[in-house]
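Got a structure for you, questions after.
Only a single protein chain was left out; the remaining protein chains are all shown in position.
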Amino acid sequence: MSIRDVLSPFTAWKNLFRDPVTIADPLNERPGAARYRGFHKNDMDKCIGCGTCETICQNGAIDMLPVSGVPAKLGDSGLRPRIDYGRCCWCALCVDVCMTGSLTMSNEYKWVESNPDLFRFTPGVDKKHWDNAELGYQRHAEKHLTPGERVEMPELEPAARIGSFTEIVDGYSIEQAKLEADRCVSCGLCIATCPAHMAIPDYIKAVRDGDYERGVQLLYETNPFSQVCGRVCTHRCEDSCAARHEGDPIAIRWLKRHIIDQVPQEKVLELIGKPAAPTGKKVAIIGAGPAGLTAAFDLARKGHAVTVFEAQAAAGGMTRYGIPEYRLPYDALDKDIAVITAMGVDIQYNQRVGTDIAMQQLQSDYDAVMLAIGLHQGRSTRIPGSDHPQVRKAVDLLRQITTGEKIEAPKSMVVIGGGNVAMDIARSMARLQLQQHGEIRVTLTALEDKAHFLADPVEIKESLEEQINILDSRGPQACVIDDSGKLLGLKTWKVLSIFDAERRFAPQYDESDEQIHEGEMVVEAIGQMADVSLLGNELTEKLEWNRGRIQIDSNGRTSENWLWSAGDCVKGPDVINAVADGHRVAISIDSVFTQQEAKS
Amino acid sequence: MVMQALYDTLKPRFLLGEFTKQRDDLAFITVEAVRLHALLRHLRDQEGFTHLVLLTAVDWLEDGQFQLTYLLNNRAKRQDVGLRVLIARDNATMESIHDLWAAAATYQRELREMFGIDFPDSPRLHEDFILEGWQDIPPYRRDFDTLKYAQENYRDRPGRETRDPAQHMKQQLYGED
Amino acid sequence: MAYQPDRSQYPQKKADGTLDIDLASGKYLKLWQGPQHPGITGNMAIELTVCGDEVVEGKTHVGYLHRGFEKLMERRTFMQCFPIVCRICVPEPDFNEYCYAAAVEELAGLEVPELAHWIRTLILEMGRINSYLMYLGGQAGAFGQGVIGQWTTYVRDLMLDRFEELTGARIYHMFIIPGGVRDNLPEGFAARMETTLQEIESTLGDVERVMFHNAVFKKRAVGVGIIAPELLDSYGITGPNARAAGVAKDVRKDQPYLVYPELDFEAVTGKDSDIYTRADVRRRDLLLSIDLIRQILVKMPKSGAVMTKLPNVLHWKIPRGETYIRGECSRGEYGYYLVTDGSGYPRRVNVRGPSYTHSIALFERLVVNANISDVAALLVSLHTYPPEIER
Partner (left out) sequence: MKEELLKRMVKGPDGVEFEVEPLRDYYCEAGPTVQTPAYTAIIEKLFNWARSESIWILGFGTGCGAIEMRPLMTPRFDAYRYGIQWRPTPRQANLFVISGYLSTKTLKRVIRSYEQMQSPKYVVGLGSCTINGGMYWDSYNTIKRLDDYLPVDLYIAGCMPRPEALLAGFEDLKKLIRAGKAEGANQYAENFEWYKANQKSVIHDWDMPDYNW
């Protein structure tokens, strides 16, 4: 110790001459920093109510609640997060994980209340003065907490696949499937969009857990066509996927296929179990397509005796006769059907109702009849020259390809239509052309512009890879036939608009932009309709109709109480819709039986 | 490598169990309870592991065992070794090491209170440490459910409810099916 | 018994070695310090038995801040644990974030981008500065020098401003996330940091003149509360408490982590191991941190990824394993022992806070024969943060 130790502390007096450091108005002069994690904001338009914020909140601070003015709709649950500031710790994990980027934070931090209940609020709904704050925590530009990119599906290269009808898609390996399943946040928004309301998050979890047997059980709860839907489903669920907003949607369809690929057929049968004891009730189903067979499967498991009448030599309906083999190999389809027949469903092949067996017969022999005849008649454009023999319907050609009939592929051809069937026939014919002539010359003309194509984008991409010449916004005007009666091609005009102001179909053309597309064959792929001739005149008149389709109630029952109808023939073409329809009808028929039992 | 060499030398003498190399400078070794004290003394006095980093327990409820972890540090050689001792979960008892490290008594007090593991002769073992008036099973045991305890003993503020998005959509969009 | 000037004879021991303290004799008095505000950051109680103004026995009582983190983490996913760990230590929360993140990354086999390592180091050193500034105020306050705390709290607040602009929060930064850090430095951060560092340096100059070259402080702090070097291992003493005893125990040097191998520094040591030396070691360590931050800001890469891609954190599972991650915090060795069992939740987390040994076993030993008026100063000089004891 020295004299210095006595004097040195007095240097503190220098602070007498220093400016004060006190903040004059700390209540107003101190906005939070640009990154400050202050009170929450939520963009109502962006939010989809997936509840991922609720899932990640370790404090249980977030509730998902309905909000007036935000109805539930496909891809949006209509719920919005309400945050309890009696729980929140402002960690911003909810912001980081938010699937749409709707949830953010302001830099506001002052909130005082006497009533603690007021600290529960729904950002974006309960108006707060920080709703328009510009500063505040933003998630890092890169999304880190949930992977955004889909695991790429391994498939055959265009050069390798175009020469044959071999299946293009390989299917995920277990590692790939786990990675893809890992991306799912299990919000369940997809369930409502799926017509069959499959338990999608649960079976994706089964993939994550590697519990494929559980996965198969979940699939069969809602869908006996997993092989089919795992390949060719229109996967509208993926349009409702929460991951879609800031990345790729989960490959739900491929994961479904992955599950069914992993479990051997015998195991599948074992998992489904035996049907219930016979009830003595008999059901006739017309058409062994997805709708008919789904209903057959459900009813057979309940113990009812089901007979399916199929006009063709094999079951599957449009999935077999409409979808090319490179998308859905027949052995995959056969596996699904084998499971259904294993439930005791009797399929009578080559039995065309109306020709081989009368409708009235079915009515009298069975307790219930279901009509699931699909859409097997191609529609015609009815343009001049469309009655030429080389102007064909896509469905007919596809059916011929499936049955193995020899088809003379034209050297060049034109396809009219922009939907999946158009792509299917274009790509199938391209394969035949390559096999028979060594080169591909297929032109596809669609009314829609590229942005509004009806076909699946993947289909378009793959068609282009397979050298299909796709022309958009072309309206077919006439099939050009030379004097000798030989078909030369198709004349089209440029489409200006397809619908009028009332959204009615009324295409407008630019007549000056006329093209002739060369083709020895023109294929119409503009839609299909049901062949209802089997009903007979009497029944046709008795039934109620709605715009050319049989009128059904929400259970699939027609105006005749013994007859139900389902699938494409009443709902338009879609496999998964047909499956959903099949379930609906099966439930309806079964409940009618139950009521009858109860009465007697 | 160094850790492996140490393990190999000590293995016959102390009948060491499983060796797990976690990093170049960190390894875990399973030891039988009866040999632990001698091994610790050896490591401390002969091998330079003079610093007891921590002493804690892991409850392997499914196996009916507690794992005690004694983590030692050798500062000169920049090495850590964790000794795992598995003891029966019922009437769990372990030899005290407060004679080797005075600080161990505190760890043992905590383990007694939070896991219910007895360390006979450890100083002040039965005095309340962190908890006060605790009447339930020791809280760090896996079979103690903290959420259930909290809900039974404390009241949450009412007014909370939540909906599952999928269920809500079912109700709103296709409930009748 | 007649008055005995040699107080070390009290209290006498019974035949079985326990202390012979009979409260009814009137010679002894029980005196409680705490739990509110015993002179440190956080609540802790000291039960003193005194004879005259001299302590004959001291017992530390903890648990006032116990929330059961180690239990709570067992029912939270790996990502959900991230926001709660920082709450274990209020004045220097970042070590929890770092140790936890590093432990998770090691067991999950994640590689963290280079830039994230630099930012993590930067944050840890910033936190160390804050912690020391708080300590200096407390240490001076324990001897009645309120002004030091007024100064250091002010400059600490300037550092909190830097924290706020970098991490988005003042106290609980929640910035070192498993996988990296949440963001890069904001624009112009280095320059503002330099201004803050200069302000802190200038204040430290004042602190040195007013606190360390101060007859009163020296009279009270020199030669008091000496930790004999031979106690270090037995009591698990680390950090400045050990370095003040002449042992250069510093995890940053001994088992370097993050980017410390690339920084140029020597561990700060003292030799007298009393309250004064410990305070001085911390003051010089604070200056070292300032130097380290300057080095970091110069040497760190200016851009790049700050975080690695994680699997979906909602169902993130980590294979079975166990590890221990340590870091040198302002009080000594801070560490996380993490055990995983292949599920989506930690099997067990154990947090090793340096105060655990310093403020219980060691303090209870040092406090015997201390003067009552020195007890608070002694406790502060061990740099105690109670929440890291009871978690």
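Of note:
Here the chain labels run A, B and C in written order, and each chain numbers its own residues starting at 1.
Following the convention adopted for this analysis, a contact is a pair of C-beta atoms (placed from the backbone, for glycine too) under 8 Å apart; a residue touches a chain by one contact, two chains touch by 3 or more.
Bear in mind that the values here come from a model prediction, so they are computed numbers and not experimental data.
When the full complex is examined, the chain removed from view is found to touch A, B, C. Checked against the hidden chain, the listed residues A:Thr11, A:Asn59 or A:Gln515 yield one contact partner: A:Asn59. Within the whole complex, the absent chain has one touching residue among C:Gly63, C:Gly127 or C:Gly239, and that is C:Gly63.
Looking at B:Arg41, B:Arg78, B:His126 or B:Arg157, the residue that reaches the missing chain in the full complex is B:Arg157. When the omitted chain is restored, the residue from A:Pro20, A:Pro264 or A:Gly404 that touches it is A:Pro20. Although one chain is not displayed, its contacts with chain A can still be listed: residues 20-23, 26-27, 30, 39, 58-61, 84-90, 109-114, 116, 119. Counting over the whole complex, chain C has residues 24-26, 30, 35-37, 41-43, 63-68, 71-72, 75, 83-84, 87, 90-91, 134, 149-150, 153-154, 157, 160, 170-172, 387 touching the chain that is not drawn. Listed by residue number, the positions of chain B touching the unshown chain are 131-136, 139, 144, 146-147, 149-150, 153-157.
In this text, only the chains that are shown with their structure count from here on.
Chain contacts in this assembly form a complete graph, since each chain touches every other chain.
Taking the CA centroid of chain A as reference, the farthest chain centroid is that of C.
Centroid to centroid, with C-alpha atoms defining each point, chain A and chain B lie 50 Å apart. Computed from the mean C-alpha positions, the centre of chain B lies at a distance of 23 Å from the centre of chain C. In chain B, no position touches at least two other chains. Multi-chain contact residues of chain C (touching two or more other chains): none found.
Touching chain C in their complex are the following residues of chain A: 1, 4-6, 8-9, 11-12, 15, 21, 32-37, 52, 55-56, 58, 89-93, 96-97, 137, 140, 142, 144-147, 182-186, 205, 208. Interface of chain C with chain A (complex): residues 76-77, 79-84, 147, 154, 161, 164-169, 172, 174, 179-180, 182-183, 186, 206, 209-211, 213-216, 218-219, 305-315.
Chain A makes touch with chain B in their complex at residues 49-51, 54, 62-66, 71-74, 77-79, 84, 86, 116-117, 120, 187-189, 191-192, 197, 201, 554, 584.
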